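On to subunit A.
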Amino acid sequence: MDNQTTWQKIWAWIDYRGRREGGIGFILMRLTAIGLVVYLLLHLTMLTNLARGPEAWDGFIHLVEHPFFILADAVLIFGLLYHAINGIRVGILGLGWGSRLQAPLFWGAFALTVILTVAAVAAIVSIG
Partner candidate 1 sequence: MRTLKLRILRGSPTLGRQYQTFTVTLPDEANIIDGVEQIFGHQDHSLMFRHACHHASCGLCGARVNGRERLMCITPVSEFPDGATVTLEPLRNFPWVGDLAVDVKPLLQKMDMVGLPYSREDELADSPEPGNRFEDCIECGLCMSACPVVGSSTKYLGPAPLAGLARLIQEPREVDFSKACALGKSPHGVWRCHSAMECTEVCPSDVDPSQAIGWLRRFYTFKKK
Partner candidate 2 sequence: MSLHALIIGAGSTGTAVAHDLALRGFRVTVVERGEIASETTGRNHGLLHSGGRYAMTDPEAAQECAEENALMRKLMPDLLERNDGLFVAINEEDLTYRERFLEGCARAGIPAQELTPKQALELEPHLNPKLLTAIRVPDGVFDPFHFSMAFLATAKLNGAVVYTYTEVIDFVWSGRSITGVKVLDRRTKKESVLGADLVINAAGPWGGEIGQMAGIKHIAMVPTAGIMVAVHRRWSKRIINRLNRPGDGDIIVPQRRNSVIGTTSWVVQDPDQIPVPPEQIKQMLDCGTLLVPAFATAPLRGVSAAARPLLDKTVGGGKVEGRELTRGFDCFNHAADGAEGLFSILGGKTTTSRAMAEKLGDIVGRVTGVTTPCRTKEVPLATYRAFYRS
């Protein structure tokens, strides 16, 4: 629409009302994309701690041993897996294949994401 504000354009992307599988899948792709970019920046920032010597790095590791970060890890893994697996779905659909199956494919992608996330978190917790 002409004269749209930036907020209106952003809202158009995340307005979930009336949306079904494909639309929800799209919104989650945007959100996980932003989340992964934010994570990447955080990750790189945290890694600079390596350049600051053992004290800084150990301090950082001590912080992330807190259980809260297991949850954060789970969210990160979910986001990464969702974006990757649904990304394959989007890639296939984007070339014009499987459009009639797009909704079951979304559920399949989502289910696979959940299963693999649970498996990954279970692995992390059992090692810890």
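For anyone wondering why these and not others, all candidates are chains of the complex that A comes from, given by their letters.
Keep in mind that, in the parts below, a residue touches a chain if its C-beta (ideal position, glycine included) is under 8 Å from a C-beta of that chain, and two chains touch if they have at least 3 such contacts; residues count from 1.
Only a predicted model underlies this, so the values are computations on that prediction, with no experimental measurement involved.
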Looking at the complex, which candidate is in contact with subunit A: 1 or 2? 1
Quick one: which bits of subunit A touch candidate 1 in the complex? Just the residue numbers, please. 1-2, 4, 9-10, 12-13, 15, 17-23, 25-27, 29, 90, 93-97, 99-100, 102-103
